[in-house]
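Only one protein chain is missing from this complex, and each of the others stays in its spot.
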Amino acid sequence: MMQNQTFRFDKMTMGVCYYPEHWPKSLWREDLRRMKDAGISVIRIGEFSWSILEPRKGEFHFEFFDGFLDLCQEENIKVIFGTPTATPPAWLTETYPEVLNALKDGTLLRHGARRHYNYNSGIYRKLSARMVEELAAHYGRHPAIIGWQIDNELNCETDEFYSDADHEAFREFVRNRYQTLDALNEAWGTVFWSETYTAWSQVFCPRPVLNGGYNPHLLLDYSRFISESCVNFAALQAGILRRYRKPGDFITTNGMFGNLDNHRLQQEALDIYTYDSYPDFAFELDKKQNTSPDVKDRKWSRNLTEVRSICPHFGIMEQQSGGGGWVNRMEMPSPRPGQLTLWAMQSVAHGADFVSFFRWRTCTFGTEIYWHGILDYDNRDNRKLKEVKAFGKRLHSLDPVCGSDHVAAFALIKDYDNEWDARLDTVHRRFGKYSEAELFAASQLSHTPYDIVYLRDDTLPAELAKYPVAFYLHPVLMNEKREEVLRAYVEEGGTLVLGCRSGLKDMRGQCVMKPQPGLLQQLTGTDVKEFSAIGPDEEGDPDAPVWNDALTALPGTMVLRRYAAGYYPGQPCLTEKRNGKGRVLHLGSAFSQNMVRYLFEYTGILNLFAPYADAPEGIELVMRDKNGRRFIFALNYLPTEQDMVLKVPARDMFKGEKTEGTFTLPPYGTAVFEPEQE
Amino acid sequence: MMQNQTFRFDKMTMGVCYYPEHWPKSLWREDLRRMKDAGISVIRIGEFSWSILEPRKGEFHFEFFDGFLDLCQEENIKVIFGTPTATPPAWLTETYPEVLNALKDGTLLRHGARRHYNYNSGIYRKLSARMVEELAAHYGRHPAIIGWQIDNELNCETDEFYSDADHEAFREFVRNRYQTLDALNEAWGTVFWSETYTAWSQVFCPRPVLNGGYNPHLLLDYSRFISESCVNFAALQAGILRRYRKPGDFITTNGMFGNLDNHRLQQEALDIYTYDSYPDFAFELDKKQNTSPDVKDRKWSRNLTEVRSICPHFGIMEQQSGGGGWVNRMEMPSPRPGQLTLWAMQSVAHGADFVSFFRWRTCTFGTEIYWHGILDYDNRDNRKLKEVKAFGKRLHSLDPVCGSDHVAAFALIKDYDNEWDARLDTVHRRFGKYSEAELFAASQLSHTPYDIVYLRDDTLPAELAKYPVAFYLHPVLMNEKREEVLRAYVEEGGTLVLGCRSGLKDMRGQCVMKPQPGLLQQLTGTDVKEFSAIGPDEEGDPDAPVWNDALTALPGTMVLRRYAAGYYPGQPCLTEKRNGKGRVLHLGSAFSQNMVRYLFEYTGILNLFAPYADAPEGIELVMRDKNGRRFIFALNYLPTEQDMVLKVPARDMFKGEKTEGTFTLPPYGTAVFEPEQE
Partner (left out) sequence: MMQNQTFRFDKMTMGVCYYPEHWPKSLWREDLRRMKDAGISVIRIGEFSWSILEPRKGEFHFEFFDGFLDLCQEENIKVIFGTPTATPPAWLTETYPEVLNALKDGTLLRHGARRHYNYNSGIYRKLSARMVEELAAHYGRHPAIIGWQIDNELNCETDEFYSDADHEAFREFVRNRYQTLDALNEAWGTVFWSETYTAWSQVFCPRPVLNGGYNPHLLLDYSRFISESCVNFAALQAGILRRYRKPGDFITTNGMFGNLDNHRLQQEALDIYTYDSYPDFAFELDKKQNTSPDVKDRKWSRNLTEVRSICPHFGIMEQQSGGGGWVNRMEMPSPRPGQLTLWAMQSVAHGADFVSFFRWRTCTFGTEIYWHGILDYDNRDNRKLKEVKAFGKRLHSLDPVCGSDHVAAFALIKDYDNEWDARLDTVHRRFGKYSEAELFAASQLSHTPYDIVYLRDDTLPAELAKYPVAFYLHPVLMNEKREEVLRAYVEEGGTLVLGCRSGLKDMRGQCVMKPQPGLLQQLTGTDVKEFSAIGPDEEGDPDAPVWNDALTALPGTMVLRRYAAGYYPGQPCLTEKRNGKGRVLHLGSAFSQNMVRYLFEYTGILNLFAPYADAPEGIELVMRDKNGRRFIFALNYLPTEQDMVLKVPARDMFKGEKTEGTFTLPPYGTAVFEPEQE
């Protein structure tokens, strides 16, 4: 069981990101006092400050941050210090261009932005380690420090690396993985298109090929390699930090990005995981975000659910306080009055015990002049500061909720191998993305919340046992160990729901020479003899979109639904097979919102909140539990008042008073109820 | 006259593509027996097997294919062996990176996909020749072998090459073509923009320039060069194969791709041409295919018509049997039950005497795991295998059709110079593509089939004489020799139909300083004094879209239609000029479907099948003739039953029985009728 949170906040804590280097020193003390006045007790600093700490190679300067940290200590503001490795200085990259990341064609990504380095350069690892060690040695015992952030948003900007160092490291990675070229050739199926390798020196990270016709098994291992490279880089820093930090200080990093096993990152390098939550992306002007029209900014609840699976009592290192955007892209409107509070409460509802806003004051220069902070350029008290202050008071009223557990109606099972396989595999990606978005929308709108469980070879059935129902949407890649966990879950009474293309491949991404759903066939009691992609214009069964496996029900398997139209009208589309005390539902298609609702109803999990409250679709309900005390968060995402009905007497935690019956949430309003114990 | 088919199948033959290297040897014998049982007698193998044949430079290994070929011989399965030059091994490209193809900016296209080599590298030509010679020497006399495939899909993936070897070879090519720099400068009009070359070393294939502002005459020669490079590479292999093959064994290659004079390829290197037919591209999910909404998969009849012009009694080396797609692109649905058969019969109708399905069983690894074969990953007998078997029986009933000729209502004249000119020239391309698509759609839906005749400087009027009508849609490039052929055709009674911008340029792609239509003016009896592109939003004459030449009818020329709207309302749009026994129709615009139908009617060629049958638009009718015996194919492309009426008694060749009157084709159904001789 993967669960390695070694630090927890013991009370609800509010913070802010601050950049002393962006402002005249004359502003520092006033800034800290205004923070305190607003209820902020922690700041995150330093993560882009390498040029200040080591302005020339080997010359370390701490006088700048010494002054600032001493002031923090005086003003009783606690500090999380970020290691500055996300932005190597110009002297470093000009002296050692081999530390730069590169595009697939070898073009180096240069100084002048951020995250332009690679994880595998020996010299970068050496210089980073030295920088971190100097920093940790200098500040490890500083009383203002309470934690360390490693780098900044690992794998943000890009999660692909093609420098010479990466090519070499990838070669080593697969050599360790396969030991022999024969084993590698077998695993990658290189006999196809005469790709057989006869020397290790022939092996590279993906390089330019015609029409992107990459070997998918190589690319799957490449994702594993990138993840390992990133985790190793973080672990290198964590190891150093651990040697110098004070007892009780934590190590974290922020954000959640691709090509990265965040669970392993947490396990190998972090005490607590922190996330950067920017729901305003849902309203970005050029609308590139892949948000369902139904859920908009509620999609960040999906991200927070993901974060919770990594670390149940996490923090938010960067919580959106103003409109976002670089100078050249990501134009976002300002959050409307109330949304700042709503989005911060969304984080708390889903498990954050620490909420640190990004950022104290909007920077007046650089690429992020439009990534707005609490204060505007003019530095005056404003409406946002008022919201933060009010939020801080509400947060304080939620101290009893700190450390509580989320209550879910079901589990969504995911795994990294399938996620990474779907990066290249457009077929896999198409139904995978579709189903997960629809499941989330159905869950949100029907008040049927879920937890995410990442399946690994060492996952224990106990991790699933507490959920009556588990959706594993499209486990295309499957192996015996994981099938065993699923089987144990079902036999002990669980209901497992699987979708199309389950069991198609093994963990190398090779298709198995078995009747589909492959290793899962005994569980599903089905056989797939015909299958097809469903084009967007195809007039198929609207409840069974994107892909259709025509199921055959084996003896003992019940047919619940048949395709109404499309390629295989009349063929089974949804089946049920009893296994031990549980059952397996097998859907031949991707999951439409309609179908998910039907499955919620059929499995009896629809609306976790039915005993407590009736709420319209526009309100998200989230339940937390702490030793039997239950807390219900109600979040109104709409610009209009929404009424909900409390069916049981409850305490309104913000107001500290009892309430029951109709409760009105103002536009973007939030509330937390503690139902009275019977 | 260009017609060099030196091999023909003497009876209808069914084959399949097979990759023994993809499967355990233990499956081989069973696979061959199941093929035979399905009616398959020929397999194509080996075209991506260089790594097996020469795993290290100069070490040739034949034991793998020896074992397999002996088994084929035992099981009486005949073999077409593909030379493996489409995929050089890793050792080769890593040792000699100069053999790789490159992007225009010089970026090398690397190992890991396919077709990453260039035709002009000396070392690649040498290593390829040696590989082919070793292979041919070893297997040339093997009794299982019946033919050889050169490489695989020449010019697929890309038909542009920019390696250093290509730059050098292009320089040589134009030096041979022009002898002097003065001649080259004159032909390319290099006095424009001061492009004049003063040394051969200044001449390159296209390299990056601003806004793609290439010299169009250079680019036209570049297409000619690419075509010649490809033909030479094939001819190099063909020369070697001819020295070793058994009498009666044929040489072919598969596919039909751009920047390639396929007719010259056939003449210089092949005994028979084979095509790869994948009509499922019409249903690709991302719809990039440029298919008219009316014709969808029927568009492959257009491709097959093109193939027939290269080689009238051709083969299909790869006939679609399942859904196609690489792991990263080209998502296609599965063919619906019946479509496999329909599409195979489409090939036969248009001239294929050999149909080899792609492929026996879907590969479980590599980039093409979704390019489905007859059998699925699970290796069980399935519906597709049943279809193949049934198709095989029907094919057997068509043995009398083998070697018969297609019967056309008219000819479509095309030529490579115009095709290649339109690659860079967006104006030319816009009306060219439009008109050809509309002509095809009108031809299909009105049962007015055509043949394609490629016009060359040595084309004989006799090649056209058998067609009462010939469309030469937009012969923008024209010379005296070709004008003479056209004139002779018309004077002997032919009706020639020409569209806008005819005769604008000479064969260098330079515009002629003559009244338009230039060299064709005497034929058309028209003069073009005003002309304009018609924007997509322009409210022009709907029957005269894309481009409008305002025609002036010279004395003796009759005006058939005038522009109803647009730039030149009231000006002549369609004219007729008598010449000798024939006539020339000149249309000032691109060809709309409506206009084409009008022209069919006006020239009396509408519906070739009127004496025999009435069929709805959803059925394609194709007629074949062998020594006076006529065979009519009826192909229903719709998912619903379609009725047609046979006006004369005929033999249903599949059933071997007589039929007349209403005949019902099931969804995707096909039939072949032999009308009774009166």
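Each chain gets a letter, A and B, in the order it is written, and its residues are counted from 1.
Definition applied: a contact is a pair of C-beta atoms (placed from the backbone, for glycine too) under 8 Å apart; a residue touches a chain by one contact, two chains touch by 3 or more.
None of these values were measured; they are calculated from a predicted model.
Per the touch definition above, the residue from A:Leu285, A:Ala564 or A:Ala610 contacting the chain not shown is A:Leu285.
Only one residue in the set B:Thr95, B:Gln267, B:Asn382 or B:Ser532 touches the chain that does not appear here, and it is B:Ser532. Mapped onto chain A, contacts with the missing chain fall at residues 21-22, 48-52, 55-56, 84, 87-91, 94, 101, 103, 107-116, 157-158, 283, 285, 287, 323, 325-329, 331-334, 336, 362-370, 376-380, 382-383. Listed by residue number, the positions of chain B touching the unshown chain are 105-106, 188-199, 201-202, 204, 206-218, 424-427, 430, 504, 508-516, 529-536, 538, 567.
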